[in-house]
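In this view, the complex is presented without one of its protein chains, the others remaining in place.
Labels for the chains are A, B and C, by order of writing; each one numbers its residues from 1.
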Amino acid sequence: MDSLYKMIEYGIYGAAILLILVGLYGALTKKSLIKIVIGLSIVDAGIHLLLVSIGYLKGGTAPIFSPGYEDMADKMVDPIPQALVLTAIVIGFAVTAVALSLVIRLYRHHDTLQIDDIKNLKW
Amino acid sequence: MNNILEIIGGTLILIGSAFLFLGALGILRMPDVYNRLQAGTKATTLGAMSLIIGVGFLEPSWMLKSIIIVVFIAFSNPISSHALARAMYKRKRYPIIKSKDKDMDAYREVFLQEEEKEVKS
Amino acid sequence: MIYLILFAVLLLLMLAAAIYAVFQRDLLYAVIATGVISLVLSVIFYMLQTPDVALTEAAIGVALTTIIFIITIRNTVRHEDEHDKHSREKKIQP
Partner (left out) sequence: MKNTIVILLLATIGYYLGSIFVNIGFGDPRFVNGVKDTYLALTTSELKVANTVTSIVVNFRGFDTLGEVTVLFLAATALGGILYKKRHAVGERTVLFPASSIVKSGAKLIFPAIVLLGAYVFIHGHLSPGGGFQGGTIIATGFLLMLLAYDNFSVSHNVLSYIESFAGIFFVAFGIAGLMISGSFLENFLPVGNMNDLFSGGVVPIIYILVGFKVAAELTGVIYTVLHEKD
């Protein structure tokens, strides 16, 4: 039981770091622009998981003082990474939207999505 | 009294999870889109509904909220599966028919004729 | 006990979806796989006692990001290695 818990607690960091690495691999090696944006959004997801799992407390409850939980302040998980990730997700959506609109504009101009074929710098 | 509520809730949750399992099995086993939609949607609608009602029986103060959730599942799930099936039909994905039955052969004839009409026009 | 096993299954499912999304050549399938990542991630956030973040991830990652990717694919090309100059004529319909 204890060893299983240990395995999960390294497993969640491992899964988050592997998500970041897989996303970076996709963004670095793939040729298609949409694939690069997909890789960047996977990196986003990994970083959110990493930040949230830093703030976890063993056997903790959510940081909400609903009726019946008023005096559990020392058993609550850390709320600060949650507030950070909450804003980071919304910003991540905005960044993805702007990147995809740039992709559409590039495709209209060059008729291709392969970054090897987009060589000329002038529009 | 409390015991009876727990037994009813547990039975409903068991029925719901069995239906969800059958739906997942159907998605794996069925040959084409329409059969998969049929297996998935019917099973998951009934499964999710009875599971949520079962949770409402276990925690009686959540009963109102779970009834509202069930009403919205009853609205949205059939509509979304209808939209999927209609999109597949409009994209000319006709069903795969493998049978020695005569009626099924008649169906195949109808679909083939329709396909030929589309090609000609 | 069963909680931890569920946790491990969810993490493995998320990693499998990420690898599928990176190595799939059909971009539409890859986008659906990123939606699956976000869905599983919101369940994991809920199990890590962060319901606020789970709500945000479920609304943004599953619905809005996926629909914007799908609109982009509809306006451009669907396959990853499709790079001929006349792809606009034989563009795959939405």
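What we mean here is this: a contact is a pair of C-beta atoms (placed from the backbone, for glycine too) under 8 Å apart; a residue touches a chain by one contact, two chains touch by 3 or more.
A quick note: this is a predicted structure, and the numbers were derived from the prediction, not measured.
Trainee: Taking the complete complex into account, which shown chains does the hidden chain touch?
Mentor: In the entire complex, chains touched by the missing one are A, B, C.
Trainee: So that we can see where the missing chain sits, which residues of subunit A does it touch?
Mentor: 9-10, 12-14, 17-18, 20-21, 24-25, 28-29, 50, 53-54, 56-58, 60, 62-67, 70, 73-74, 76, 78-80, 82-83, 86-87, 89-91, 93-95, 97-98, 100-102, 104-105
Trainee: Considering the whole complex, not just the chains shown, which residues of subunit C touch the missing one?
Mentor: Interface with the chain not displayed, on the subunit C side: 51-52, 54-56, 59-60, 63-64, 67-68, 71-72, 75, 93-94.
Trainee: For subunit B, enumerate the residues touching the unshown chain of the complex.
Mentor: 72, 75-76, 79, 82-83, 86, 90
Here, only the chains that are shown with their structure count from here on.
Trainee: What graph shape do the protein chains here make by touch: line, ring, star, complete or other?
Mentor: Its topology fits none of the listed shapes; call it other.
Trainee: Whose C-alpha centre lies nearest the centre of all protein C-alpha atoms?
Mentor: Chain closest to the assembly's C-alpha mean: C.
Trainee: Provide the C-alpha centroid distance between subunit A and subunit C, rounded to the nearest whole angstrom.
Mentor: Inter-chain centre distance comes to 12 Å.
Trainee: Round to the nearest whole Å and give the separation of the Cα centres of subunit B and subunit C.
Mentor: Distance between chain centres: 23 Å.
Trainee: Where in subunit C do residues touch at least two different other chains?
Mentor: none
Trainee: Quick one: which bits of subunit A touch subunit C in the complex? Just the residue numbers, please.
Mentor: So the residues of subunit A in touch with subunit C come to 1, 4-5, 7-8, 11-12, 15, 18-19, 22-23, 25-26, 30-32, 34-35, 37-39, 41-42, 45, 48-49, 52-53, 55-56, 60-62, 64, 77, 82, 85-86, 89-90, 93, 96-97, 100, 103-104, 107, 111-114, 117.
Trainee: What part of subunit C is in contact with subunit A in the complex they form?
Mentor: 1, 4, 7-8, 11, 14-15, 18-19, 21-22, 27, 30-31, 34, 37-38, 41, 44-45, 48-53, 56-57, 60-61, 64-65, 68-69, 72-73, 75-77, 80-83, 85-88
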